[in-house]
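Note that one protein chain of the assembly has been removed; the remaining protein chains are unaltered in position.
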């Protein structure tokens, strides 16, 4: 029986967030919707996600961009690729208890590279962060 | 009795890595040396630091750039500032058991912004990653 | 008599591209449409825009991101601000004779910083480049 893109994305998130590696830091992420090459995710900001001033940590924001765009890529490639460049612009702090929505998508699959983007918004629809992530996927 | 820059940096790392927030992911980081505005750090790559393919996770690499350049900034500013942009170029995978060296420094303190850079190398001196991190610090 | 956002954007482009400074390199840019904080522009790739291999030069692509997001900002701020960070991901070459479309918009105006994005596509709708541009605008 075939799985829907949403089921596939949920399996990816469940599998990865149970890892003993660093991916477990995204274990609070939920899949909202998915189509091949794109996923919409949610995460409620918790104490374990905070920086010293008490807002969403920039390192976790970068990790969300890295991991969730990789999931969008996995959903069409079947392999995660290797990061070459990651850029994040931080626009607004997110506070504990807020739920952020992360939209991650593959913008372009070239001959050996894939270009992806993630957009993070808060409940009011304000932009929290914007990320671009380039990966080497191979032929 | 005055503290040396090295003692100050060790206090920052100890304080922050005991946090209940996201900074605890860098609790394996050791300070090698420090001068005001610059620190050299080491971390032995462990299982908890890995991505799915089994090498240093790109999200943790970005977190090391974020946090350790902030420590370099803290050592001269006394406040961490707020990230505006973070860029990481990933050049070589780091494997479990390898010790990486991270050199983090403030390149320029402008009127309201601070520009920092981190360079990550492996034991052979090969470049693992290079990061630029811009923060709003205020007057 | 009030000017429409489209008229305002056309005046900005005409004024700037007649400058004796570096902005004259974008003198082939046409305004397609504009609303406050966002503009859609077109440029036919000509010989003067090319790199050594004969496609749209990456430096000009970066300049288009820089200048056209600044125009989007000017349309709501009345001042250009000062660049702090510019990131461009290059996805596909553009050839002489092709017309590229550049959509430039302000994503977020913070207390002292503005965050903008530009998206460049070719006539087939393929992504040519994606840019993020952060500027200090002040209070």
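Going in written order, the chains are labelled A, B and C, and every chain counts its residues from 1.
Going forward, a contact is a pair of C-beta atoms (placed from the backbone, for glycine too) under 8 Å apart; a residue touches a chain by one contact, two chains touch by 3 or more.
Keep in mind that this is a model prediction, so the values were computed, not measured.
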item	value
Displayed chains contacted by the hidden chain, counting the whole assembly	A, B, C
Residue, one of B:38, B:57 or B:87, that touches the chain absent here	B:87
Chain C residues touching the omitted chain (full complex)	16, 19-23, 25, 47-54, 57-60, 62-64, 66-67, 80, 82-90, 93
Interface residues of chain A (partner: the chain not displayed)	84-85, 87, 112-113, 132, 134, 136
Footprint left on chain B by the chain that the document does not show	85, 87, 89, 91-92, 107-108, 110, 115, 117, 126-127, 130, 132, 134
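Definition applied: only the chains that are shown with their structure count from here on.
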item	value
Equivalent interface positions on chain A and chain C, same or different at half	same
Separation of chain B from chain C, taking each centre as the mean of its C-alpha atoms, in whole Å	34
Centroid spacing, where centroids are CA-atom means, of chain A and chain B in whole angstrom	22
Chain centre separation in whole Å, for chain C relative to chain A (CA means)	28
Residues of chain A whose C-beta touches two or more other chains	85, 87, 89
